[in-house]
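I'd like to ask you about the structure that follows.
One chain of protein is taken out of this complex; the other chains stay put.
Coming up: subunit A.
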Amino acid sequence: MGRYLVRRLLQMIPVFIGTTLLIFLMVYALGDPVAALFGDKAPDPATAARIRADLHLDEPLWKQYVLYMGAIFQGDFGTAFNGQPVTELMASAFPVTLRLTVVAVVIEIVVGITLGVVSGLKRGRPLDTGLLVLTLVVISVPTFVSGYLLQFLLGVKWGWISPSVSSEARFDELLLPGVVLALVSLAYVTRLSRTSIAENLRADYVRTAVAKGLPRRRVITRHLLRNSLIPVVTFIGADVGALMGGAIVTERIFNIHGVGYQLYQGILRNNSPTVVGFVTILVIVFLVANLLVDLLYAVLDPRIRYA
């Protein structure tokens, strides 16, 4: 296990360098960010040149990347164009998005797995068919549609909640955005766990457990569920990163000032320090989440061993 962990951690380094380089190239390809700073007016050449020099934009691309990575390892993610250090932006944005992600993942796990188990146990019955149709609908509706719709119904029409989230972004305010963010993944979790449960229901060890006379509840939770969760855990693990990065739409609809908001602003204004900095952190989140998923396998299924 220890050696496996070390190997995995070492593997992360090339992935990390590769992804950040790609992002860097892509943001660079968007063009010169300095022109946009001046709005509809023509940039003053001398001022623009000075800003470019300060941001190292006049250096060759490889050198910019090296300088940038060098600064990152000293904890300096650069400065956004509004004069704020990117680390400051991160400190305000990541906790908000993390809260939103936690809400979404908890909803995904609790509701998704429950529905999946119920559906899997009642395979072929009207309830199961109904859930399958429902999840299909949810998967096919884009997030911005469900987001605006729920915001309009709950926030504007019925007035149950406020249509936007305040700057503190408390947990209770994040419930609806969390649901919206979780919806699509929730449908996948339901379908995954349903199939998995339905398959394992006919497995030998379940039949044995039932034959032993174990209570139905114990058979389901200890034997059936534990073994059926592996694909679901894989999905949820990978989903944590996707949710954090994919919050752009949800955060925009509910005016949440998190990672998605900062990324959106960064892309719109061609602000490379913000975009590359945030994506770098997201890459790390992805890598760590995947590692945790792999380690969890062993806990769920002792037959899986790490050499």
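Following the convention adopted for this analysis, contacts are C-beta pairs under 8 Å (C-beta built on N, C-alpha and C of every residue); 3 or more make two chains touch, one makes a residue touch a chain; residues count from 1.
Methods note: contacts and distances are computed from a predicted model.
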Notebook entry, point to check: According to its UniProt entry, is the unseen chain "LivJ1", "NADP oxidoreductase", "Formate dehydrogenase subunit gamma" or "Peptide ABC transporter substrate-binding protein"?
Noted result: "Peptide ABC transporter substrate-binding protein"
Item checked: Residue touching the undisplayed chain, where the options are A:54, A:199 or A:301 -> A:54
Notebook entry, point to check: Where the complex has a chain not shown, which of A:84, A:208 or A:221 is the residue touching it?
Noted result: A:84
Item checked: Touching residues on subunit A - with respect to the absent chain -> 30-33, 35-47, 49-51, 54, 81-84, 88-89, 92, 102-103, 106, 148, 151-152, 155-156, 159-164, 166-168, 170-173, 175, 251-255, 257, 261-262, 264-265, 267-270
